[in-house]
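Of the protein chains in this complex, one is absent; all others appear in place.
The block that comes next holds chain A.
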């Protein structure tokens, strides 16, 4: 859906590049059908792969009976008892609903519903500041919908905050509305079917209302652990997060029960880490290898309208760990070549590399805001894995003309106070 929104931007760019095109509307149903068909084909592909590899697949809801036994209940209510030597919990998480807001559950939806909507959500209020909230609000705006994001405190908690504010600044410039420092208090359905949302602005103490077609909760996710009867197996969870406590080998408090992915405490909630952790765990269980999953320097990308890719430490984290006097930050505002002809504003296209100050200036973190951030970040993540220093990155010759080459040309340090705007070629 992000791609659909990007294509909308390209449709707007196209006339600048000589394509004779009038403004075009977007049809949600066509997109949703195409996306859903692809997802269904993936579902099918997973089932076929399991079959190919002779994995028995049960479409049942499981819970523990004892430390070696699981009971599964099918849709029809039929129970199956299964026992195994090793058990791996990978139940993931589901979006959270607010508990004390009137009408939240009745009238709101979550990302679990959004991607399966057959009709356009229309004017939408997105509540939350997680990457899910910003990504959804970003593409909804990009598809031409009137979209508002309500944020209680800061956007993208845990990410570099300078980058986060550039992300939301760009979104605002593209038409996403932001209601900051506000919390919703109730959702009501009006006679015409629209939803009226009431919210509070604690700083002013004022109450305000607005009407929307859709209210999307994106305030976080909760691990799927409550219906597992973990206590029957003796598996411990965190009292605050409800996530399963694990050690470096993904083992829970019960030696033959393991947990991987979003359900495990302290793990990044990312698909590729879950896949790799799962693979490595299987290899260890089969005695094939003793490799342990390395959760350091995991790269990731937030697919907001202007994409944000990062790996390693945020500037705040680097300063907290090493002290400001030991950290050097190189940065640049750059303009992607394709933006020039399309007359796009590049005020938020920004890169920063967080390094140790002492030569050879080991790279601690890389943050890239711009088109194709995911593709740009992947290779540099490897560089950081290889222990890249600032000097080594500077010795890498650029690929001209790309956005990624700007990373290899970062010359201005924040400390110098010089203007970090890239001029010329």
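Keep this in mind: contacts are C-beta pairs under 8 Å (C-beta built on N, C-alpha and C of every residue); 3 or more make two chains touch, one makes a residue touch a chain; residues count from 1.
By definition in this document, contacts and distances are computed from a predicted model.
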By UniProt, of "Phospholipid/glycerol acyltransferase domain-containing protein", "60S ribosomal protein L6", "Thioredoxin reductase 3" or "COMM domain-containing protein 6", the chain left out is "Thioredoxin reductase 3"
Just name the one of A:104, A:393 or A:412 that touches the chain not displayed here. A:393
For the chain left out of this view, which of A:288, A:347, A:378 or A:421 touches it? A:378
Those residues of chain A that touch the unshown chain are 3-4, 7-8, 10-11, 13-22, 24-32, 34-35, 38, 42, 45-46, 48-49, 143, 270-273, 276, 294, 298-301, 309, 337-338, 340-341, 372, 374-383, 385-388, 392-393, 395-405, 407-408, 423-425
